[in-house]
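Please read the structure below before turning to the comments.
Heads up, one of the protein chains got dropped from this complex, but the rest are sitting where they should.
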Amino acid sequence: MMDYLDLSDLSDERLEAVLALATRLEARPYGDALKGRTVGLLFMNPSVRTLASMQAAVTQQGGQTFVVTPGSGSWKMETRDGAVMDGEAAEHVREAIPVLAQYADLLGVRCFAEGKDLGTDLADGLIRTMADLCPKPFMNLESARAHPCQALADWKTLDDLTIPRKGGRFVLSWAWHPKALPYAVPASALEMAVRRGMDVTVLRPEGFALPAEVMDRARTIAARTGAHLRETSDRVEGMDGAHAVYVKSWAAPQFYGRPAEEAVLRAPLRDEWCVRESWFDVAERDAKFLHCLPVRRNVKVADEVLDGPRSAVIREAGNRMHVQKALLIELLGGHRR
Amino acid sequence: MMDYLDLSDLSDERLEAVLALATRLEARPYGDALKGRTVGLLFMNPSVRTLASMQAAVTQQGGQTFVVTPGSGSWKMETRDGAVMDGEAAEHVREAIPVLAQYADLLGVRCFAEGKDLGTDLADGLIRTMADLCPKPFMNLESARAHPCQALADWKTLDDLTIPRKGGRFVLSWAWHPKALPYAVPASALEMAVRRGMDVTVLRPEGFALPAEVMDRARTIAARTGAHLRETSDRVEGMDGAHAVYVKSWAAPQFYGRPAEEAVLRAPLRDEWCVRESWFDVAERDAKFLHCLPVRRNVKVADEVLDGPRSAVIREAGNRMHVQKALLIELLGGHRR
Partner (left out) sequence: MMDYLDLSDLSDERLEAVLALATRLEARPYGDALKGRTVGLLFMNPSVRTLASMQAAVTQQGGQTFVVTPGSGSWKMETRDGAVMDGEAAEHVREAIPVLAQYADLLGVRCFAEGKDLGTDLADGLIRTMADLCPKPFMNLESARAHPCQALADWKTLDDLTIPRKGGRFVLSWAWHPKALPYAVPASALEMAVRRGMDVTVLRPEGFALPAEVMDRARTIAARTGAHLRETSDRVEGMDGAHAVYVKSWAAPQFYGRPAEEAVLRAPLRDEWCVRESWFDVAERDAKFLHCLPVRRNVKVADEVLDGPRSAVIREAGNRMHVQKALLIELLGGHRR
């Protein structure tokens, strides 16, 4: 039994095995590897891809799912330890998780960053607490600091697109968004790219460097895998020779939890940091555009990019199902080869 | 591979085949004709019958489903081309549809009329765009101008009730409702009745004639099938000799998108246009009452009608599952006879 909270929970060998299995499952989506297996899905936050792809992944392999959505048909849930629950939340995850685990063979849980305290969110303690509360295998469907199913899908997408591991140039670029968003996706994308051994650039405006903890962690992984990692706020320098440009918005760390103050820094960046086709002038000719979705059109990225040939976002989302299927089979140990 | 956007997407031969298969499936609901098939369901608007009957239809034939409900557990979705998405919607259907299609073998989508511009809604462009975005078979679960699964269920219901095709008198009657409702159901019911070759009357108050485009389309079909089609605002004339009375409310076309202005025209009709048992005095003795549901009791129709022997609304709703099962098997080509 095992949990999947972060890409680092998979050894190199198991990661390769999951990717290889995902490719086989893409070719043959239906089977019975999850027959007699129930996967419970708890969504503390909205979802489209994860909700749909997890259900499809499980049922196409003969298993069954149930979905619990606090605040939308289910009781709102408290997550803080020691809380005096006289507010809106009727249920605590300390009960909900072990209860739901009894109806399932694996739980998948989505629980976004609270967005108040940077250290708390980067420690990703809540998803770890929930995994500890769960006596069954546990999958992180996006937590405060990690979206590891997305990272696996992104890895497979880069493989599918034959973007090289060694020497492949991966740009993780900030883009404008009306809200100060958490670090789960950029942290996981960065971890994925350095783990994959790529030549990685983080491109972001002044003031929007990723938190030191996120960069440090990436540097440690890079040191092991031989990846290169640099940061820049110069778009031409950042995009130069890129094979893959992964776009995401995130909060300015120094104003974390204070969105009104951050807005002053953020507002003037709107036009310049909407990804347009011209960004790719200095990239490789067929450089790809990646994004985890959902994406705000003509805010984070122009239609011309999303609807053009370099967009790989649909393939990325499709890979969510394939890698999750492989991962579920890996975690539940039920693959009949 | 085929889409089902409108009743006209079925040739006469296929329509009869679907109806015949639906009758066989009513007698034997369970089977494995959809084994190894996943149906994704996207509901941009509320649903009871469609939500439940689609899931039951798929799983009773061995397939699986997932449900995505933007705004209720899933991100709100933008539908306008070229939108600058800095508002509430986090995701665009241009991504959502092809993404979800990758997890499924068929998508079913509900997306009601926007209710702003009459021409736009009657062109039913949005559901066609979504079908175009979907590389898999696509089912319209109610769009701006069509509710073709309802139309099929209504056709089967008329057959079940042995109401004749030729010579059967079908009345489509307006009824009062607090809101200005779209044309999807009345347009599809009208198309169904003329396609079935019936003697059709549209009964509605002055000012509430169906849009010219809807009537013209019905007349064209009637010319082919030999149906008769007339309109009246005289209830006695309209109900005279009726075999089946199909009730629905709809907006006054001349005030489309301006509900406050329309309300002035609508308000005085409240009492007179609530269907009561006395309406049926001039109809055939065992004339049937049909309605797609949900229906506002004692607003559109009095309890005495709904709870009486002429109500066929439960059977109509039951037929939703049978015809959809048949249609899914037809679209997915997987029926093992």
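So that you can tell them apart, the chains are marked A and B in the order they are listed, and the count of residues begins at 1 in each.
Heads up, the rule we're going with is that a contact is a pair of C-beta atoms (placed from the backbone, for glycine too) under 8 Å apart; a residue touches a chain by one contact, two chains touch by 3 or more.
Bear in mind the structure is a predicted one, so any value in this text is a computation, not a measurement.
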Full-complex contact with the absent chain, from B:T59, B:T79, B:T232 or B:Q254: B:T59
Full-complex contact with the absent chain, from B:S8, B:T220, B:S278 or B:N298: B:N298
Residue of A:A56, A:A104 or A:A175 touching the missing chain in the full complex: A:A104
Selected residue (touches chain absent from view) among A:A83, A:A223, A:V236 or A:A267: A:A83
Chain B residues touching the omitted chain (full complex): 30, 43, 46-49, 51-53, 55-56, 59-60, 67, 69, 72-73, 178, 293-299, 303, 306-307, 313-314, 317-318, 321
Chain A, residues in touch with the chain not shown (by the definition above): 36, 38, 40, 64, 66, 68, 70, 72-75, 78, 82-86, 90-92, 94-96, 98-100, 102-104
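By our rule, only the chains that are shown with their structure count from here on.
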Averaged-CA centre spacing for the pair chain B and chain A, given as whole angstrom: 39
